[in-house]
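Apart from one protein chain that is not included, each protein chain of the complex appears where it belongs.
Showing chain A:
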């Protein structure tokens, strides 16, 4: 594996990208899960799919765009989707969760139409859907690096505000922080993370990498910073373990990464039960 990593650029691209998304996906996921917005990641990943499909269609029909990286249009659609979700949440003030199925079904609908127009399912599209060990190009790597740095920097700089907004939205508004702007920035960050992570884990499973490590971490951590720390640790273990097993077993990494995440989640649930049991029996004594 080490020899292959040293020799093949595509493997280097994949593992470097894996390290980055193993950090940023659970990082943003920590804020998404505690705000009970987990389904937003699903909706945006399907919007990204429509962007990828549009891009594949354009490159198949217009020779001048044949070299266009689908990640660009996918990222653009994802960001646009995040802004639209926000607009819909304002329009449907009393039914804010409606924004998610509207955007998700819209994303799938547009995606299906353009996939069909582009000539149906092919290997490239399957790689986008379920991830691939060999699909990350150097251009993808640079784009994902730029996204990762931007996402991590904004989260670190706005940590206080994002924490307050996720913990108590009403108090955040009363305290005078620009809650609406920060929420919009947060939504755009989610969109960027999704488009960065989909190359490795795939559109269908990207929300799993955002939520599962956090779901495991919440069971055993004390405090929000520790939740983020454990989430990133679990995310890295899942991505690295998933990529290595996908490489050796010739499987799509999306599936292996998610299975390892679920394994970690089950272990965290078991550890929590064990701890609670020990505490309970100590009290009884």
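Everything that follows uses one rule, which is that a contact is a pair of C-beta atoms (placed from the backbone, for glycine too) under 8 Å apart; a residue touches a chain by one contact, two chains touch by 3 or more; residues count from 1.
Here is the rule we go by: contacts and distances are computed from a predicted model.
One chain of the complex is hidden; its UniProt record names it "Zinc ABC transporter ATP-binding protein", one of "Zinc ABC transporter ATP-binding protein", "Serine protease", "Ubiquinol-cytochrome c reductase iron-sulfur subunit" or "Cell division protein FtsW, lipid II flippase". Of the listed positions A:218, A:232, A:246 or A:268, the one in contact with the omitted chain in the full complex is A:218.
When you scan A:7, A:93 or A:160 for touch with the missing chain, the hit is A:160.
In the complete complex, the residue from A:95, A:121, A:142 or A:171 that touches the missing chain is A:171. Seen across the whole complex, the unshown chain contacts chain A at 34, 36, 157-158, 160-161, 163-164, 167-168, 170-177, 217-218, 221-227.
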